[in-house]
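With one protein chain removed, the remaining protein chains of the complex are shown where they sit.
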Amino acid sequence: MSSTGQQQVDLVVRTIAQAAVDNEKYFGDLDAVVGDGDFGYSLARGFENVLAGWDDVDRTDIGTFLKKIGMVITARIGGTSGPIWGTAFMRAGMTAGATDTLTGEQVVAMLRAAVEGIKARGQAEVGDKTLLDVLVPVTDRLEAEIAAGSDAAQALAAMAATAQEAAEATADMVARRGRASYTGERSRGSVDAGAMGVAVILGRIDEAWQREGAS
Amino acid sequence: MSSTGQQQVDLVVRTIAQAAVDNEKYFGDLDAVVGDGDFGYSLARGFENVLAGWDDVDRTDIGTFLKKIGMVITARIGGTSGPIWGTAFMRAGMTAGATDTLTGEQVVAMLRAAVEGIKARGQAEVGDKTLLDVLVPVTDRLEAEIAAGSDAAQALAAMAATAQEAAEATADMVARRGRASYTGERSRGSVDAGAMGVAVILGRIDEAWQREGAS
Amino acid sequence: MKKFVNNPQQFVPEMLEGLALANPHSLRYVPEHNLVMRADSPSDDRVSIVQGSGSGHEPAHVMIVGKGMLDAACPGDVFAAPPMNYVYETAKLLASPKGVLLLVNNYTGDRMAFDMGKEMAESEGIKVEILTINDDVAVKDSTYTVGRRGVAGNFFVIKAVGAAAARGDELDEVIRVGKKVNDVTRTMGVALTACTPPAKGSPLFELGDDEIEMGVGIHGEPGRERKKMTNADAIVDELLDAVVTDLPYSSGDQVALMVNGLGGTPISELYILFRRAHQQLAERGITVTRSYVNEYCTSLDMAGASLTLVKLDEEIDALLDAPAEVPIRVF
Partner (left out) sequence: MKKFVNNPQQFVPEMLEGLALANPHSLRYVPEHNLVMRADSPSDDRVSIVQGSGSGHEPAHVMIVGKGMLDAACPGDVFAAPPMNYVYETAKLLASPKGVLLLVNNYTGDRMAFDMGKEMAESEGIKVEILTINDDVAVKDSTYTVGRRGVAGNFFVIKAVGAAAARGDELDEVIRVGKKVNDVTRTMGVALTACTPPAKGSPLFELGDDEIEMGVGIHGEPGRERKKMTNADAIVDELLDAVVTDLPYSSGDQVALMVNGLGGTPISELYILFRRAHQQLAERGITVTRSYVNEYCTSLDMAGASLTLVKLDEEIDALLDAPAEVPIRVF
């Protein structure tokens, strides 16, 4: 698997931000089912801020860049998503460190760090019906793809497919964390907003990569 | 025209009361168009009281009886209708006086007195789009029927027909009194609730009379 | 209809019973006459202030009975003036040697009931006067109609006469003060939705999803016109223009500004309206020195609001500033 530079990191983060803005209504509707409907609004307002300050983000190295993005998110996004997503970006950045390129293995380590950060911040585990239920299988899948010798584009396509499946599988779970957990058994039957959000965003990254990632 | 006794007065007043109770919803809907929707409720609650105390009303003579009914109405009916309808009954009773029978001419005089009472109480005139726009033509019609030698049943049937026409004609008028007057030109196009109420009640009196009035 | 109601015919009595239970020391509830009064009224030293009107406008007026405001409220059923008997009994119960002032919003039914009740009370030697309130500019005054309606602005008249009565003013003086406030008070309202009277069980009128009723009455009476829904600022501008130009209020004036919710509009939105009104008044050189943002005179569950302006001078300002103690409170 070839290595990834700042240009690709830019592509991925900008795609995440744009997907969050574009899906404001959809993500909000997902959260309205057993939550309070603000997931889309929160993400959109926060990532609008990321896009607005895009050119000025410190790009000394990939680690610094991701940490700065994490700080904007934490500062600007309210609700549960601000601390959760902010922590994820900051942990990923800390793990990347002062580097200009990332190997596949490094990306796996960054995702694992993000997952650990979210678990600590949210006191959540896999199976609690949160975005972790997509992030963890997606990271596992990336690891498997690397082991199988896939390139980045192949790995991303596989991850996007895994994410979609995993997000849909949250419909069978009972929420044990976050606002949805108050509804107990009634949370069963609908997908988790955060989990589906991650899957949708991964789909967009996959598309963007196939289009521009190799350049 | 034959004379009318307490039994017939009872029939007429009880029919009025029962019609008011039965038409609560209809009268309310009429008042909701440009008014505040409480005309049916007010009349129904007031005349329920009349029916509840029915057997105990002082029947020393027809005048006393009608005045007592007027007092119950005034005491119990709120809104504009309480004072208006109470006044009408009291004036009619005062005009009837201490008598056991009423001639057609006396009934005309009683209705004229009721009309004058309403005009004074409401500072209203014919043409202001109120119940006066039914009461006055109905009284005129009764006078004409008497002059033409009709009996009570014939007169009542004629009055009911006149009332219906007159009530429908209020749709073309602009309200100048009561709550509907605030809407000015917008009050045109719908019938006045009070006017239609009187027409409906007269229709019920007509029916009741044909059924039981002669007995 | 989804409302917290048991028997719609018991809507008003049950509400008053709840009010009495919540204020056991300060209020007295007289069920026979549908009456709520201060437990310590009447007083020989004070003109008694009574407000009558239909119900459905809560907190007006049963929830503003208390020190410095009303001695009694004499409510009718929902949207129906009280029957004359209630007025008469209220006047008797509140009779004070200094007199009873009956405040009446300008509606035909209310005026009739209070005129008749006053006559009956007077025939028993009770000193009673009536003050009519008519602050609604929505519908142009004309000789053909019964004059302007009384709406949320009556709060200011009540507050002022309540303060005047509390300091022991004579009836004439209390009336002078009340008239003075009424004369400088103007209001206009707008409905976003219709209200649902409990006994009717369905909305009083139909408003399309994109329609509003500009100049609506507090009983759901139609107003100036039905218009397309627009944003908060544009609605404020139209209300304010109607109100400001009516008195008119002009540059250099100091005013009280009230944004009154009609029952179904959350207070967050009322502050959005207040913001614009305050800004627009400043542009006209009119200074808001007293602010009122809450529900004062509602129309059941109607979503909507009204704007009221009161032109202030030192005398009115002091009366509005006087202390009061009423059931509608937060802590």
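Chains: A, B and C, in written order; residue numbering restarts at 1 for each.
Operating definition for what follows: a contact is a pair of C-beta atoms (placed from the backbone, for glycine too) under 8 Å apart; a residue touches a chain by one contact, two chains touch by 3 or more.
Keep in mind that this is a model prediction, so the values were computed, not measured.
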{"item": "Touched by the hidden chain, restricted to displayed chains", "value": "A, C"}
{"item": "Residue in contact with the excluded chain [from C:15, C:50 or C:165]", "value": "C:15"}
{"item": "Chain not shown: contacting residue from C:115, C:173 or C:233", "value": "C:233"}
{"item": "Touching residues (missing chain, whole complex) on subunit C", "value": "2-6, 11, 14-19, 21-23, 55-56, 58-59, 63-64, 69, 159, 192-193, 209-210, 212, 229, 231-233, 235, 263-276, 278-279, 288, 291-296, 298, 300-301, 303, 305, 320, 324, 326-331"}
{"item": "Touching residues on subunit A - with respect to the absent chain", "value": "28, 32-38, 41-42, 45, 74-84, 86, 121-123, 176-184, 186"}
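Just so it is clear, only the chains that are shown with their structure count from here on.
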{"item": "Inter-centroid spacing, subunit C versus subunit B (mean Cα positions, whole Å)", "value": "33"}
{"item": "Length of the line joining the C-alpha centres of subunit A and subunit C, rounded to whole Å", "value": "55"}
